[in-house]
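Excluded from the complex is one protein chain; the other protein chains are retained at their positions.
Labels for the chains are A, B and C, by order of writing; each one numbers its residues from 1.
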Amino acid sequence: MHTPFSGGVKISSILIVLNLKTYLEGTGENSVRIAQACKDVADDSGIDIAVAPQFCDIYRVASQVDIPVYSQHLDSVGAGSFTGHAFSRCIKDAGAVGTLINHSERRLTLAEIDASVQAAKKSGLATIVCTNNVPTSAAAAALSPDYVAVEPPELIGSGIPVSKADPAVVTGSVEAILKVNPAVKVLCGAGISKGEDLAAALELGSVGVLLASGIVKAASPKAALEDLVSKI
Amino acid sequence: MHTPFSGGVKISSILIVLNLKTYLEGTGENSVRIAQACKDVADDSGIDIAVAPQFCDIYRVASQVDIPVYSQHLDSVGAGSFTGHAFSRCIKDAGAVGTLINHSERRLTLAEIDASVQAAKKSGLATIVCTNNVPTSAAAAALSPDYVAVEPPELIGSGIPVSKADPAVVTGSVEAILKVNPAVKVLCGAGISKGEDLAAALELGSVGVLLASGIVKAASPKAALEDLVSKI
Amino acid sequence: MHTPFSGGVKISSILIVLNLKTYLEGTGENSVRIAQACKDVADDSGIDIAVAPQFCDIYRVASQVDIPVYSQHLDSVGAGSFTGHAFSRCIKDAGAVGTLINHSERRLTLAEIDASVQAAKKSGLATIVCTNNVPTSAAAAALSPDYVAVEPPELIGSGIPVSKADPAVVTGSVEAILKVNPAVKVLCGAGISKGEDLAAALELGSVGVLLASGIVKAASPKAALEDLVSKI
Partner (left out) sequence: MHTPFSGGVKISSILIVLNLKTYLEGTGENSVRIAQACKDVADDSGIDIAVAPQFCDIYRVASQVDIPVYSQHLDSVGAGSFTGHAFSRCIKDAGAVGTLINHSERRLTLAEIDASVQAAKKSGLATIVCTNNVPTSAAAAALSPDYVAVEPPELIGSGIPVSKADPAVVTGSVEAILKVNPAVKVLCGAGISKGEDLAAALELGSVGVLLASGIVKAASPKAALEDLVSKI
């Protein structure tokens, strides 16, 4: 669906995922505006930027903006009697290409994470499993998602980038994941908002970042995104 | 949004809510088709019929079919750092006019039910709190939702209507709710699919029904809905 | 099991429940020491004082100190395949005479609260359902526990007594519960630690208090308890 215009090997392998959470600045029509800003900066920079709106906004974002859309969560349930659950087929039908799983604000049991990764794969959705430290990153890698996004919960929304506050959690996760399952790529989350944070995250061995408030709540999300990709 | 053409007092006060759960027959484009069948039968009969699709289908149903849309679930969270939650404002913005709360397949704590009812009201959404027996119906009424839908879990999806299998749970709930909060109306769920079930539910003091598989998985949902309203 | 020596109507109807949570000062052998302090003050004052130790300490407290012992939690499960659950029969066998249900640090779904109250009654355990505001107090009363303990979560452990910070939540709960189920008695929790707090709680219509850190973490729990009952 989304192809970066730049064919550079390094740039094309970078992934930025913008989580809109339940911020008003990313709810309803606002989700479309932010997604458009992501697309503009992705087109200009050649770097993949995906957006993760709320469930109810997936369809409108995906049908109005040509950008990779991720769900913020997915339940492992199949078709059937599962009122109020986030079913992989429905998420895919709404236009998503992937999903976050086990975000620190929506934790799942180990068995559910495994089943969610399988359900997403079966529906053709890319998977990003969120973790909180090196051992859980290694554990998540054993479940073979596409990405593991390591985010020390105490840094989420703090404005202090994990790449500065705790670089060892990123390098440790990269190493541990490489040992358990080298096919799994690492994203770096928590406190990321500036170009130097993204550059540092890549230096530490991750292939990109998962971020939220630093961009969504910025005076100009587009300007913030332009700064984010400016150091690559 | 939806006005029944018939002004009859009795008919206009009846509410049928069709829960699409995660049935494939009610997922994606199928949710729009079933919603259209509901609208057709509502227009023909003058009885209010609402549809409760999955989160990701709310926007497309509400923007394509002129029918009251309910969410299957709502979290009590506000705007903020709540990844993967069903935020009242987003549900409302997507076009829903109400929400189920505490369905037996998505139970909430007592404090969450209370907070969810308040969050829904603040966002202008009608509220249907699901319960499983007479004491929990009375308890739910104390939280002042618009409706309490009593559904013995063992009868959900059974094809055996609660109005036959356990009429006392309906009459008992009606009585207990009247004592606790007479402004709260009662819906009757579990095993409902036929015209005689709806008629019996109304006889027992409820103002309508919450139903799912009996209609969604019928060979013709529209014919099943026509049968449902045929005894009024 | 426990009979206050004073036959005074007012005193004998007062109940103080001391929740030991997972405080080190109330864990293991310490739970026995605090229970003994409770018993001494209960004997001297003629006021009922119960203690709620952790699951693993119920047996040792109940077998060593002649005091009413409550569990901090109870699951609604029966006998069977329920690993890691708090089964009413086992709690009773260990020597408890009652249980807290739905404490703010261990919330349950509405259906579980109802089932837990029923399970506790069937096993002969007294029930105290914790709530957070007036509507949830009214709701809990509909489930017919012996007591409802209303505790605004933001005041728990604050040292600011609910009787001062928000007396309306107590009087409102007393009134609402009286309307829904007059057999249910009201306890008052959150921030309670001094004699004036207990006196104020009784003035507001409650029959006692549920408290924790103010006593458990006091330099001398016994002296703190003596102060607590000094204004009656």
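The criterion applied here is as follows: contacts are C-beta pairs under 8 Å (C-beta built on N, C-alpha and C of every residue); 3 or more make two chains touch, one makes a residue touch a chain.
Note that the coordinates shown come from a computational prediction; the quantities given were computed from them, not determined experimentally.
Put simply, the missing chain touches A, C once the whole complex is considered.
Of the options A:Ser45, A:Ser76 or A:Asn102, the residue whose C-beta touches the omitted chain is A:Asn102. For subunit A, the residues touching the chain absent from view are 102, 104, 107-114, 131-133, 135-136, 138-144, 176, 179-180.
For subunit C, the residues touching the absent chain in the complete assembly are 19, 21-24, 27-29, 54-60, 71-73, 77-87, 89-91, 93-94, 96, 100, 103-106, 156-157, 212-213.
Going forward, only the chains that are shown with their structure count from here on.
In terms of inter-chain touching, the protein chains here are arranged end to end in an open line. Looking at which two chains touch through the most C-beta pairs, you get A-B.
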